[in-house]
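Since the structure comes first, as structure tokens, the remarks are kept for the end.
Excerpt of the complex: some chains, original placement.
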Amino acid sequence: MNIEHIARIADLNARYAEAIDADRLEAWPDFFLDDGCYRITTAENVAQGLPLSMMYATSRAMLRDRVTALREANVYEGQRYRHVLGTPLIAAAGVGSLRARTGFMVARVMQTGETMLFATGCYEDRIALDGPDGARFAEKTVVLDSRQVDTLLAIPL
Amino acid sequence: MNIEHIARIADLNARYAEAIDADRLEAWPDFFLDDGCYRITTAENVAQGLPLSMMYATSRAMLRDRVTALREANVYEGQRYRHVLGTPLIAAAGVGSLRARTGFMVARVMQTGETMLFATGCYEDRIALDGPDGARFAEKTVVLDSRQVDTLLAIPL
């Protein structure tokens, strides 16, 4: 167990979640490398070896495009998210990078005030530690516990 | 990133939440400085620059009065809370004090056993680190994600 690694990943995760929850979506792509991958799938797909994804992006530019589309469509305006994350488990560490798994719960708060437990799951991340701008996600796979994916999966998880 | 700061704030937050969740409300004011401020507001109010608060106290004595009132009114007896908090983000540090933001979810458990996700939001805290009794809140602002505030906001958040 490397306390500094865990603390750095917990800090990265907390800043990532806070950017989304505070509706600073324009900052969201900056948590990824230029060629970072972002994917949302389900535990069921993973268990069956299916490569299906609810969302799949292979660069920071694609993530920026998505944020622009969200802002223009305004589909997400009536809601906000609140993430609570677990302690990251460092699965493997290489030179300047590591893999981590972090459980999460996300609540969705509608503009009416209605609050619901929206999504639970696990982040499976590969993180580059020592870039010029600090730690960044090289890969983030969001593995949802539920097969029932809300069609209005507007805001990133 | 200062691991010791993060660990100290996470510990303070965990003790704060535990005092409330274990119904040791009499210990709650002790987490504040004598002239500590406690405020509950909403993200909507903050975004609009409105100074509205659901609750506002400017001293530890006011917090003690509130606990006394709660105990006498017994309004809170049929329920308990359970907080789960995120990793604190240290926003700025001065000499012997710092600012931190911490996301939270609170569940409410009624005496019947019914459990619901009651509140989500963010603590915006200014913390005095080096008092004779350890770290204390100089200011704690509870920013709720939902505009729909339960009228029975009995127990502190």
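First chain written, first letter: the chains are A and B, and each begins at residue 1.
In this text, a contact is a pair of C-beta atoms (placed from the backbone, for glycine too) under 8 Å apart; a residue touches a chain by one contact, two chains touch by 3 or more.
Quick caveat, the model's predicted, so the values are computed rather than measured.
Displayed in place are 2 chains, all sharing one sequence; the entire complex defined by the structure file totals 3 copies.
As a convention for this text, only the chains that are shown with their structure count from here on.
The centroid of the Cα atoms in subunit A and the matching centroid in subunit B are 27 Å apart. Interface residues of subunit A facing subunit B in the complex, by the touch rule stated above, are 3-4, 7-8, 10-11, 13-15, 17-18, 21-22, 80, 82-85, 105, 107, 109, 111-117. Across the interface of their complex, subunit A is touched by residues 1, 3, 6, 43, 84-89, 101, 103-105, 117-122, 145-149 of subunit B.
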